[in-house]
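All protein chains but one are shown in place.
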Amino acid sequence: MAAFDYVKPPSLESLINDYAQAKSEGAILAGGTDLLVKIRSGLVSRRVLFDINDLHEMKGISDEGDSLRIGAATRICDVADSNVVQSTVPFLSLAASQLGSPQIRNRATVGGNIVSASPAADTVLPLIAMGARLRFGSQGGNREVSIEKFMEGPGQTDIREDEVLIGVVVPKLSNGCKSHFIKVGRRKAVAISVVNIAGWIKTDRTGVIEDVRLVLGAVAPTAIRAGETETFLRGKRPNEVVLKEAARITAGQSSPISDIRGTQKGRRLLVEAWTFRLLQILMTQNEAN
Amino acid sequence: MIGDFVVKGKYVGAEVDRVDAIGKVTGETKYADDLRLPNMHYGKILFSPYPRARVLHIDTRSAEALHGVRKIITAKDISGNNLYGYEIHHHPLLVGEGQETRFVGDSIALVVAETPEAADQALENIEVDYEVLTPLTSPREAKAEGAYQIHPGSQGNICCRPELIHGDIAAGFKNSEVIVEHTYFTSRQEQAFLETESGVAYVDDSGMLHIFSSLQDPYDVLEDVCYALGIPKSRIHVKGTIVGGAFGGKLITTIEVHLAAMVYLARVPVKIVLDREESFIFHPKRHPDEIHVKVGSTRDGKIQALEAEVLSDAGPYSGRTPEVLGLTVSALVGPYGIPSVHLTGQAIYTNNLDSGAMRGFGAPQAAVARESILDKLAGTLEMDPLELRQKNFLKPGQETLSPVLGDSPVSLELLKDQILEKMGPLPEVSPEQNKRVGRGFCFDMPVFDVSAIPVLGKSGVGIAVEIFSDASACVYAGGTELGQGITTVLAQIAAEELGLPINKVFVEMSDTWTCPRAGRTSASRLTYVLGNALLLATEKIRNTLLSRAAKMLEVSKDELILENGKIKAKGSPSKGVGLQEVATVCSNEGLKLREEGWFKYPEDRYMYGHTFMASAADVVVDLVTGEIKILKLVNIHDSGKVINPILAKGQLYGGSLQALGYALTENLIVEEGKLITPSFSEYLIPTAMDIPEEFVADAVETPYPTGPYGAKGLAEHALNSTTPAILNAISNAVDIDLTTIPVYPEHILEAIRAKETDHQ
Partner (left out) sequence: MSHHNIYLMVNGKRYSLEVESDRSLLDVVREDLNLTGIKKGCDKGDCGACTVLLNGKPVNSCMVLAVQADGKEITTIEGVARDGKLDPIQVAFIKHGAVQCGFCTPGMILTAWALLRENREPMREEIQKAISGNLCRCTGYVQIIDAIQSAARVSRVNNE
């Protein structure tokens, strides 16, 4: 492993200052499950790592009325097990509970899952579907940006050199919304997603879809909203034909690549198949709240 | 069916705890990487970054100058042959200047340093100029006319070309009313043992080289070290440590020749531990095969002819390929009686990763092709696949075509009855769920090595047993404990035979200094060959003890029995003497209490014994998503007498899950000769979540006349038979042909769509 220094800043303020000073030679160390692998394999090289694990400003889940605030250093297992997440953004907890292995979930953090910017990152999908906003701190002050805008490509984000992700603000699902997350892996646990899908849906009393969000992972340079599908579904009364058509439209919006986990053609088939299944589940699910 | 020579002893046949379990559950067991020697240095290997390149120049000066670096070794430092390899010594220890690399696991230089970090730094500082050459990465391309020869003189890059002919194949097809044929593609499978290749070595004051490493065959390592480095065999001691899984991947010498070169040239003790990526690149995998198979049958399902061609990717070195492909070819016949057979195989050298032994040893590939084409034939005949198999089962007394020992009672009918009973009725799903259930079968005739003649000349398989004056005993067995439980099996047999409590029996394994030669730990052979050798050795010791006790007790030796640490007269239980007392007397009188047993099969040819195996799977396939769920998986074997039922079940479950991975998840991808799935996050072996909902393992025990207590070998079985059972179940559920493994859900969706398009 390439050698690096380790610093554990005593406060958020000193983290921000030290990190800014280190410029591109510094990295934030949270769970380490992604960063340390990359450092060891030589993909990433940094002179100094700043450990944020004990910074209380960056940890924990707080209920702020219409939204939840989740610290960047909050562990994935805590999101998966959190009662408030389960009851207000259930598909986020579902996604968290399927990320990596139990050992990984006990270390990995929400912030890490976001800033590593993998197109297959499981928690990012429900966060996009909820229109979550990311809060950054820097010497220049705080900045908020929507997670959808933040993601630019595989490993590419809009983050600035001196910025630290402090947390994420996640709007709660409104009453009557139903949500779901599906992970398609090559095995039933500890698998990087070949395709993942998150969505929520809101229907009116007559069963007509008022609003819907559908986010696809691992089939484009970043996780993407299936906007055409959303438009198509709004105002429709879902039946099998409608859902099939929605699934077909969704597959068309994906632009997967072929890699070790799947081919382009195979991924399109999976997107279509699992979108249909996800919508089916959403339509038949009991109301989450 | 149980013959009177099969006993249910106190230990044999009982659910005895593993004798090596306590160290393993407490963490006290020392694996190779847990060993530490005074002044131990760390060895690292510089591997070729290119599958094929000419090494023009190696500059080690800056690496040598680094702090903490003890020695850098290149080909010109090696005074021996600098070559090793099983049977054919064409694997270079180090590829030198002017020579070509043959794959990305070839070694260019060795580093010995004080710390792993210094060794890593040195690797980076070795400068090598390569002339990068175009590799041969497909067997078709490599065997084409004009392709360069990976080994000079290997015409068409042919590694081997086995053939099995029986009867008149032309007549067989002529007599056939229905002929089906198809091509199947099997993937490269990684053994994925959890303990990577590792070892420590040192030279002692007397000049003896000691190697402690994770291996399957200490004798073969000794041969390789001698040949490659020119060290006399009498100066080499190899001890196999407790192995953290091998599955064939450690069957040929792994890092031991490298380690020996480092120790000899750097003159310090050295440890090598490969990292996971190095391990994936370094050891040979299961051969990826393309198998074209054609079968002819009468309309009522009597198979008349079987023809097949296997094209196998040998990788860069011969290794075990000739044996593996030989078994693939003969296993294509399986447990069936077929009057005419023409089977050929070609293994072709390529610059891909190396191919060699993996659990099943070529038979799993054959079983995929054989059992898939049988289901296809059944479909064409509109016959129940099980009925088709049953009609063609090998009959008792019928001669087998592969070079096997023809004295094994055939129990296929019994296995079929048992598996049907265990499977029960096919589960139902309601049609509106868009799911289909299917059931698949596979019957197999896994072989086990009874002779080991290619390894040992004609010497047979040896074991030694010593009983000490305190009535404790030690077995010295040259096999290796890989996790399969052979240590326990031998302890059970020795305790049974010597009338000792099992905690007084110790088993030392895999040591060329203390154990007589026993050959490799593979081919499901150890229970049979070492068990038989052990019976011969214990018989001699029993004789000594009983003869001496007969004098002490003044009765005839024939009246004495040995049990619970006592020698007693059969009729009068009061008349007896403690074993310890007898052993002490024997010891004081200089009677021989260490005996060797040598088991050798009467025929001097390479030979297998055969066992029988049946697997069945119920799956449910989601027509919308292609998702496959395995509802039930049943494996039943007949490997003769089961010495330890818990261990036997473990072999079935473990082999079966490896086969499930082979069918559904495992895919080692090599592109342009380079491995692009070098980790456990890319090469996916099944987790605890991936096991079937209901997983059953059981045995039918038909005693084997020549086996110890009637036992045969058991280890590889379920790997052969599970994959086809799963594939056939999926095919059966959704009525599609599967030709390539692993099968992914989208393949099923594609096939379903293609079928729908055809129908429209």
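When the chains are written out, they are named A and B in that same order, and each has its own residue count from 1.
Operating definition for what follows: a contact is a pair of C-beta atoms (placed from the backbone, for glycine too) under 8 Å apart; a residue touches a chain by one contact, two chains touch by 3 or more.
Keep in mind it's a predicted model, so treat the numbers as computed, not measured.
Undergrad: For the full complex, which residue in A:Gly71, A:Gly100, A:Pro126 or A:Pro238 touches the chain that was left out?
TA: A:Gly100
Undergrad: With the missing chain put back, one of B:Ala170, B:Leu426, B:Ile676 or B:Met689 would touch it. Which one?
TA: Hidden-chain contact among the options goes to B:Met689.
Undergrad: I'm checking contacts with the chain that's been left out. Which of B:Gly245, B:Pro501 or B:Gly565 qualifies?
TA: Of all options in B:Gly245, B:Pro501 or B:Gly565, contact with the hidden chain holds for B:Gly245.
Undergrad: What chain B residues would touch the chain not displayed?
TA: Touching the chain left out of view, chain B contributes residues 17-18, 20-31, 33-34, 191-196, 242-245, 247, 273, 275-276, 482-485, 646-647, 649-650, 652-658, 679-681, 685, 687-689, 691, 695, 697.
Undergrad: Using the document's contact rule, name the residues of chain A that touch the chain not shown here.
TA: Touching the missing chain: residues 1-7, 29, 31-33, 36-37, 40-41, 49, 51, 53, 77, 100-104, 106-107, 188-190.
Please note the rule applied: only the chains that are shown with their structure count from here on.
Undergrad: Nearest whole angstrom, what separates the Cα centre of chain A from the Cα centre of chain B?
TA: Here chain A and chain B have centroids separated by 43 Å.
Undergrad: Going by the contact rule set out above, which residues of chain A touch chain B in the complex?
TA: 184, 186-192, 260, 262-263, 265-267, 269-270, 273-274, 276-277
Undergrad: Could you list, by residue number, the parts of chain B that touch chain A in their complex?
TA: 624-626, 665, 667, 669, 676-677, 681-682, 684, 686-690, 744-747, 749-750
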